[in-house]
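Missing here: one protein chain of the complex. Every other protein chain is in place.
Lettered A and B in written order, each chain numbered from 1.
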Amino acid sequence: MNTAAKMPTPPADNVINKDTQLDKTYKYGFSSDIEMDYAPKGLNEDIVRLISEKKGEPEWMLEWRLNAFRIWQNMVEPNWAKLGYPPIDYNDIYYYAAPKSQKEKPKSLDEVDPELLAVYEKLGIPLKEQEVLAGVEGTSNVAIDAVFDSVSVATTFKDKLAEMGVIFCPISEAIRDYPELVKKYLGTVVPQGDNFFAALNCAVFTDGSFVYIPKGVRCPMELSTYFRINARDTGQFERTLIIADDDSYVSYLEGCTAPQRDENQLHAAVVELVAMKNAEIKYSTVQNWYPGDENGKGGIYNFVTKRGTCKGERSKISWTQVETGSAVTWKYPSCILEGDYSVGEFYSVAVTNNCQQADTGTKMIHKGKNTSSTIISKGISAGRSNNTYRGLVHIFPEAENARNYTECDSLLMGNKCGAHTVPYIRAHNNTANLEHEATTSKISDEQLFYCRQRGLSEEDSVSLIVNGFAKDVMQQLPMEFAVEAQKLLGISLEGSVG
Amino acid sequence: MAVLPKHKAQLNAARKMATSHAEALASYEAPRGLQSLLPTADARAAFEKAGFPTPVNEAWTFTNLAPLAKTNFTLPHKGQVSGAVIGEAKLVRDAVTLVFINGQLSYDLSEMTSLPVGVTIAPLSQAASMLTDSQVAKLKGKTTDGLAAANTAFLTDGYVLRVDEGQNITTPVELVFLSTGGKQAINLKTFITVGKGSTLELSEVYHSTSEEAYWHNSVTYIDVAQNGQLHFTRKQDEGTEAFHTAEVHTTLQRDASFYGFVANLGSKIARTMFETNVAGHNASANLAGFSLTGKGQHHNTSTHTLHGVEHTNANQIFRNVVAEGGHSVFMGKYHVLAEAQHTDAAMLNQNLLLAPSAKADSKPELEIYADDVKCSHGATTGKLDETALFYLQARGIDKSTAMAMLTEGFIDDLLNALPNSQARERLHDAIHRWLGRSMSTSMKG
Partner (left out) sequence: MTELLNIENLHARVEEKEILKGLSLKVNAGEVHAIMGPNGSGKSTLASVLAGKPGYEITEGSVNFQGEDLLEFEAEERAQKGIFLGFQYPVEIPGVNSMYFLRTALNAQRKARGEEELDGIDFMDFIQDKLELLDMNTEFLKRPVNVGFSGGEKKRHETLQMCALNPTLALLDETDSGLDIDALQIVSRGVNAMRGEGKAIVLITHYQRLLDYIEPDFVHVLKDGQIIKSGDKTLATELEKEGYSGLTNETTAA
């Protein structure tokens, strides 16, 4: 479409930021030497078959993948987002890479490659996953399904959850052990042909998480997945499916990091959420994939389709995201509000620095009566980056008394970056009540001086002010994530003042 | 650009319809005075290549022009209209008035005796010599936009207006464009120049004596020179089967002010696009307007305001009222370049839905590359406040009157932006009449 102008790619040779601190910003930039098991590069039906075979999948799953692959072949990459990147050669990517030691599934964590555990150790922060992964039970109320490149490595707390009837396992396992559940819901929220990247994911997804919360169960702990891209030239295609049955509740955390590499790596995930009557799903993401260096070299291309359906009445889906990483982000976690009185929420902080580009937002599709949605988006742009909020609020004619409140605020740091707001507001029922507000501002010199006069360094002052700007979103994060996320905001903006 | 297969099909259909439109008008000849300037053949080729706009095009994503594209139009013909009709249509009674019937100037109906010194105005077909080099370039220019190409390829006429330097013109100028129906495609092109330090109040009225389908397609270029000021008001009150498409391209120099106002009442489909280039320090672009959209109608108001230098201002407020079966669209955009520090730009779109089947779409957009700016937008959509309605009813006012009063209140203060009291009264009356008509239908719903 002609208004989705291509962004000029920033010149790679000039304007190196004065502040050399930038070099050390990506603290997760290491690569471990675990033996990898690759499928050959490129994509064709044979690769799809190979992936399916490697995962030991049933025939129906293979057929599903092949169908998606055929759909994908007839699709074109979307170009309406405010993103510019060189063409992706989909035949120059490894679609399957498994750490070798995982070929035989470990019985316990002790059998996991020590190198792999060391990787988690290096990841340092988020939560106490480290201890959990190391098997120190009772240290955290977080259950983790770790996806290392493409294979789910270990799922903890399984037994405790199983007692309550909660299923939390790699989706590959769910396909084998709970085929009826998977068949019933897979692809119902995000259809195979929904978009180019979703179709690709359907064909080649390697692993991801599956969660089922039975009727009336309040999941006693936060469920967490740790995604990490490790191998060179591998795309990571996780697939997550979460079903919250009637009157249930679950809070799900997703953290992502990727090692520092010169090449761009592709990531195209699909997340589907289904909330039945009175159920609530809270989905939180802290995304700090490698953003590329200060000249825009390397970094993750992050094309993600996340969507939830509030199927039952009075159900609720809440997305919270803190996006600081990736070279390119294309992501719109959305809610389809089908059930009467259902609620959708989207809380987002997106930070872009250097040459990062983010085009992110949400879709709130109101179909049920008395549905309501809230969108709070805070975009922070620095360096030569571009940060776009793109959102749709659509009130269908049958959605009586729908409510939406949207607030999108942008903060610019310097005048080489861009902050954009592209809201689509469609009210097709007159009982709708929609409010939308957007502002663009900068950190004022007065604010900076005030903080510095009290003894804070310039960097700390910026971090403090930015965290204040993003507070409405940050406070939606579960405690375990909040501290890391706060630090992340500061780290992501280092060197961007002055 | 990658094109999706279904989009390709739409584009092909849109091209096909452009071709058949062009074929139907094949006997077209450019006005004699413009034949050497107008790139008629190239523009026709460009039109057929681009086709009519489709929703694939982001700017038309909420507006489907298929009913226009599918209509078989003819070339404009001569028409007869009485002076009383003009009096009815006019916005400013005392203005210097030029009347165009089916796109052609009617000297009989025009009133130009009070044309003040310092203002020159003439139909475009007779004023080629008045055009500046840059205006000629615009006339000759290539375009990839289907409607602009069609405008050039099948140009009927238009006008050229120039205000010399240092003229504070107190007599308003008004243009009345009347159609007598009969499926005509009327293409108008206009060039307006407001000289240094000059001021002008200008209005355009689009009206019809017919309920047949016809198409007014206008492209307007406005230049406001340093410290100049232009009030430009458009009243679109075409027939209910009419199509109206308008682009207003404005360039503002240092300290210049532009006050654009649009009142959308008529037409089956009407779109007004204000494209404003705020090119000088301290220039300000102020846009306002309203739509009253009834059954089977579609009104689209779009803006694109470019801020390219430091210290410029912009303000926009558009209020749309939609009755049963109507559809209104607002698409606004501020585009602030990195050089444009200290831009102060606000945008507000408020939509009032009077009936369950009323639709409003809104896309208030910001694209900002400068950090030290104050840019904001707000949008609200909803129905009339129940409490206020009840309050009025409790005082003994019947429901439809109460609704009309509240709706009038919703729009009325916008009219204060208009400099001319006659125009304010005229629009106020038009709002009042429209409400009277549509409330009775809405009440049934």
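Here, a contact is a pair of C-beta atoms (placed from the backbone, for glycine too) under 8 Å apart; a residue touches a chain by one contact, two chains touch by 3 or more.
All of these numbers come straight from a predicted model, not from anything done at the bench.
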| Neighbouring displayed chains - absent chain, whole complex | A
| task | Have a look at A:163, A:180 or A:446 and name the one touching the chain we're not showing. | result | A:446
| note | Touch assignment to the omitted chain, from A:81, A:182, A:335 or A:470, lands on A:470
| query | Footprint of the hidden chain on subunit A, which residues? | reply | 444-447, 449-458, 460-461, 464-465, 467-472
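Following the convention adopted for this analysis, only the chains that are shown with their structure count from here on.
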| task | Indicate the whole-number Å distance between the mean C-alpha point of subunit A and the mean C-alpha point of subunit B. | result | 43
| subunit B residues touching subunit A - in the complex, by the definition given at the top | 1-5, 56-59, 61-62, 322, 338, 341, 351, 353-383
| Of subunit A, residues touching subunit B in the complex | 1-4, 74-80, 397, 410, 412-442
